[in-house]
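Quick one: the structure is below, and I'll ask about it shortly.
The complex is shown incomplete by one protein chain, all other protein chains being positioned as in the whole.
Each chain gets a letter, A and B, in the order it is written, and its residues are counted from 1.
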């Protein structure tokens, strides 16, 4: 039986560990926290997972919370004007629903399942010298602990990493009591509120430890008016700041937040990190090799909400590469090919799109976002791009492609194209 | 003795108000008995085989050649950190190998003798009185 060490118990590490375990591999999983510490700890992410990522979980029969978690049917975009109005405001419909399950719920649950199924769980924050030994004792060592000491083993790929500093300051609050958006009270959606020159507010439903909740997530340009959460230790103060900024920049979202309260004392998170693509193969001092997984190697800004989606897709891609490899050694050539398969299918398109969204939008992108308000197919296509970011390649980046696409939508939609009602589909 | 800190300088305690999950040292599932206890640096372990003179031999199921040495050094009560220091093994390696040895029944894990969270008052009082009588 082949032995694999998985370091890190997040989306990608656990999905891989459980997937490999089901295929008969002998898995040791190393987590720096116990299931109970994860469950009662601080929130980690917003983790909205779109259809493809959810299907990878379903393939492994791991979608335990699918019935309870709110079904996210759309992605809305609103652009704020300085006077508090919304010159752009639309809702794109997803072909398959998305869901967010608080990682405290999911990772703690998956850890328990891994152990119940006979997996070896070792609570330990792994470091380089541990791995030096383990690269001899295991057929393969996968590093899926994206935030911590180990990532520095994987050198930064400068050609694939245009930024060397954080592009947004992040502030997350999990709340109960948020009212629905009055325009679509029956439709759960991820709401992207863009405040030009300032940042973005994302609002989305989730399933957390205390049931259904909503996440208020500010992404602020560093040094700007939203970059005020650093050092705020008190969760209540963090939420108060969040709401204050909503009142100022996105009054329509503030209007439905009159009764919100934090889900729990661990329901806030603040931080920032530089988007980076790393070399996927880590070489240990003793010569052994380890393969980096998901955000260990490709860490994008959460502005496009792709972290958990890429993690699920990476785990699924690596799982198939491992299964296809049979009994052959997991050598450097295999590691490179395994990463390349993930990179060209998922990592690269996600990175390109996310980095584009971090910059100042060029005119043709503003046109696309504006046109989506009148042309429902454009809104729908943008929304479904969250599920498959490779789709942006064909219309989003090049001004001519964007114009060709808009012309095509207008001509095929005919005279009724201006109605823009989501119900028209 | 102060009973509570003023609200202004009290920090949110992780998991405050929740009861820690019951800790089961072993889970009998997946077709095997698996050791599942958290190994703290100060967790006590000792070899199950008490025959002092017999040298430990590698077993076919040994994950790494260091496993007999761990059993050897555990002829007396040891902590995880002591094993790591005495055998010059990384702490994570000790944790994995002790977990293996516990699965195989060659090492007994005694734990720390108290729950997974912070020590309770009765224990702290014993520690304090122990320190005062040093």
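Here, a residue touches a chain if its C-beta (ideal position, glycine included) is under 8 Å from a C-beta of that chain, and two chains touch if they have at least 3 such contacts.
Quick note on the criterion: contacts and distances are computed from a predicted model.
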Name of the absent chain as recorded in UniProt (options "ABC transporter permease", "ATP-binding protein", "NUDIX hydrolase" or "RNA polymerase subunit sigma-24"): "ATP-binding protein"
Among the chains presented, those that the missing one touches: A, B
Contact footprint on chain B, counting only the chain that is left out: 1-2, 5, 9, 11-14, 38, 40-44, 46, 50, 73, 76-77, 79, 81-82, 84-86, 88-92, 94, 108, 110-114, 116-121, 123-128, 130-132, 134
Touching residues on chain A - with respect to the absent chain: 32-33, 124-130, 147-156, 161, 164, 233, 270-276, 278, 283, 285, 299
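We adopt the following convention: only the chains that are shown with their structure count from here on.
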Chain A-chain B separation of Cα centroids, rounded to whole Å: 36
Complex interface listing, chain A residues touching chain B: 3, 28, 30, 34-37, 39-42, 115-127, 129-130, 132-134, 136-137, 233-235, 265-266
Contact footprint of chain A on chain B as seen in their complex: 11-16, 18, 20-21, 27, 29-32, 34, 36, 38-39, 63-64, 89-93, 95-96, 99-100, 103, 116
